[in-house]
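Only a single protein chain was left out; the remaining protein chains are all shown in position.
Letters A and B name the chains as they come in the text, with residue numbers starting at 1 for each one.
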Amino acid sequence: MSKALEYAAQLEKLDCRAMYNQDFYWTWDKNDDELAAVFQVADALRDLRERGKSTRIFDSGLGISIFRDNSTRTRFSFVSACNLLGLAAQDLDEKKSQIAHGETVRETANMVSFMADVIGIRDDMFIGEGHKYQKTFMDAVDRGSRHGILEQRPTLVNLQCDVDHPTQCMADLDSVIHYFGGVENLKGKKVAMTWAYSPSYGKPLSVPQGVIGLFTRFGMDVVLAHPEGYDVMGGIEDIAKRNAEASGGSFTKVNSMEEAFQDADIVYPKSWAPYAAMVKRTALYREGDQAGIDVLEQEMLENNARFKNWSCTEDMMKLTKNGKALYMHCLPADITGLSCPEGEVADSVFDRYMDLLYKEASYKPYIIAAMIFLAKVKDPAAAIRALDAQAGPRKRF
Amino acid sequence: MSKALEYAAQLEKLDCRAMYNQDFYWTWDKNDDELAAVFQVADALRDLRERGKSTRIFDSGLGISIFRDNSTRTRFSFVSACNLLGLAAQDLDEKKSQIAHGETVRETANMVSFMADVIGIRDDMFIGEGHKYQKTFMDAVDRGSRHGILEQRPTLVNLQCDVDHPTQCMADLDSVIHYFGGVENLKGKKVAMTWAYSPSYGKPLSVPQGVIGLFTRFGMDVVLAHPEGYDVMGGIEDIAKRNAEASGGSFTKVNSMEEAFQDADIVYPKSWAPYAAMVKRTALYREGDQAGIDVLEQEMLENNARFKNWSCTEDMMKLTKNGKALYMHCLPADITGLSCPEGEVADSVFDRYMDLLYKEASYKPYIIAAMIFLAKVKDPAAAIRALDAQAGPRKRF
Partner (left out) sequence: MSKALEYAAQLEKLDCRAMYNQDFYWTWDKNDDELAAVFQVADALRDLRERGKSTRIFDSGLGISIFRDNSTRTRFSFVSACNLLGLAAQDLDEKKSQIAHGETVRETANMVSFMADVIGIRDDMFIGEGHKYQKTFMDAVDRGSRHGILEQRPTLVNLQCDVDHPTQCMADLDSVIHYFGGVENLKGKKVAMTWAYSPSYGKPLSVPQGVIGLFTRFGMDVVLAHPEGYDVMGGIEDIAKRNAEASGGSFTKVNSMEEAFQDADIVYPKSWAPYAAMVKRTALYREGDQAGIDVLEQEMLENNARFKNWSCTEDMMKLTKNGKALYMHCLPADITGLSCPEGEVADSVFDRYMDLLYKEASYKPYIIAAMIFLAKVKDPAAAIRALDAQAGPRKRF
């Protein structure tokens, strides 16, 4: 029996019917079965691909992407996922760095969705705005499809908002599942999601938020570590706490990288901006106060510089479980002596984990494809089995 | 019998053989049967799509777009139309805001058309130049395909030139046909194509020209209204007059928005630039006289501002037939209090017609696809019937 068929068998036991025709905003919107289904479908699609099978479920159709912030990895993951399923990817190149108005969003949403089966949106720059943009957009296409404007209701895949980065964190977790040989082996593992120094400004909070909101669901001991003031959204910490209680894991906060790294099985050191500063920045953008933005940026950089010792050095790695924790990053990392003089991680550490980091990233196209698959296919287990049995080769000859 | 088959039956009665391998520049190049054929095919493709049928007629091939002016709606409509038929869309990102030279156009035309089945061009900025660009381009690929350079002769779909905007106006009219329950119900309807105030400068004339050149062919009473000086191309007014005579409708001109709106069944209030100013602007661009362009822009804005009362307010709408005329716009509209302090239309009017406006826009991908279909398929009625009978689902599972 192929791996794909094994995954299909697992999938059959899960109740993921509610995902049909639904959107993927945040992992905490989804129940455990639904997240498990994403992993099973992602892994099944990967197995089919590895065996040269076509996984096209669409004969035609469009996947529309809107990147309101820069992206290479996620952009190509989205394009890859669309191609894997038979959709053509088309990007809407909007002006960046400005907060969109609801009315414009509503109109644009319909105007680009005439043949759209999927909408992928990244809008992570403005706290309190990113998710709102996605929601406004999807409400508009929802209305559009109910009112006969659109022949199909496209599905949202959140490619990063101000709150969560689900395609990243789900790919991260899928790589962790494979690294530790199964989701059942995650219980009790210590995860250090820690802030790290970077000589840049205003990195989104959605990765740390997404990680603590997701990893706490698998019985792991998740530690969030950051210098004082670098808080993430309080609501997400509450979610992490509830998740940990439900899953038999734990969620704790510390203000020391060393403490977080101590005996950790997994470390995820990554820079982000303080929540309060991001709120302030969003207000300044809304007012168009460029001078204020410049002052704030300067303050934030100076504040960052007080915490240059928050770096994933070899010494720091030695603190982890047997000195061999799994080092994770969403990429690109700020690498000391390579991409910057002082950064998030030592060159030698990064280099040692390079294959694992690239492998981590390689799950993202499959995670995105799985999210689309589950929203578009009524009986996903049957579809996987059919693809395994009947699908032609992706490449003839 | 499916709707698609009904449309195919209608199509069979029309003589559209001359459209095979031909281009679509202007609606007045086409006879009545040919225009009717576009609507039948567009509606048939929409029905097939709604029923989840694949409408791919191409296994591979390219649709090349060239936007020499900004576009979101038409861009996505073109991409959607290509995808609907199985073509991959590829944009040629040319430098905008400059008048192209014939030799360069000829060379580029061949260089981007190696595998092109369709060419979609927007060039609406320069009076006297937009159509010329398209014609030069198509003459070059015509020669290219006759001389063995290109394996296929791509078909032009005019995505807006300085003279006509046929994909817009045909989509507009298709939405009108559906709104009034059939083309036979259009006779005697009053259409007010009127200028409206906008705080911007230099909007193309191709929409009002396209509307008066097309709507006059269906027995409607078309009124063109604008402030003195905001004339459109005289030649198009002549076409509108001849059309009206032939179709049993009428074409009149007034200088009052109120008069045009009085008892109108349809109103299309939209800003455009005076023809004479656009001619002057083109000359200034040709000479590269930026100072002259700036002066002209200032003059035009000041002149516009004298006509702020040309706005589609609630009071204005009350003048229309039962106060309930169909409000139309090619989008995006300049909405008073929303996208600008004073604009083409009141917020409450726009909001009330929003679904109808989006529906109007939603015909455009199908209109474009129909134009391509009729140029590429020898027996379109038979092809529609075959798609209805044999085509697989667009989405498996």
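As a convention for this text, contacts are C-beta pairs under 8 Å (C-beta built on N, C-alpha and C of every residue); 3 or more make two chains touch, one makes a residue touch a chain.
Worth saying up front: this structure is predicted, and the values here are computed from it rather than measured.
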Of B:Ala18, B:Ala276, B:Val295 or B:Ala386, the one touching the omitted chain in the full complex: B:Ala386
Full-complex contact with the absent chain, from A:Ser2, A:Ser256 or A:Ser362: A:Ser362
Candidates A:Val183, A:Ile293 or A:Leu331 - the one touching the absent chain: A:Leu331
Interface residues of chain B (partner: the chain not displayed): 56-62, 64, 88, 90, 92, 103-104, 107-108, 110-112, 114-115, 117, 143-144, 147-151, 376-379, 382-383, 386
Positions on chain A where the hidden chain makes contact: 46, 49-50, 54-56, 72-73, 76-77, 79-80, 83-84, 86, 88-89, 331-332, 335, 338-339, 355, 358-359, 361-362, 364-365, 392-397
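Basically, only the chains that are shown with their structure count from here on.
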Mean-CA-position distance for chain B and chain A (Å): 41
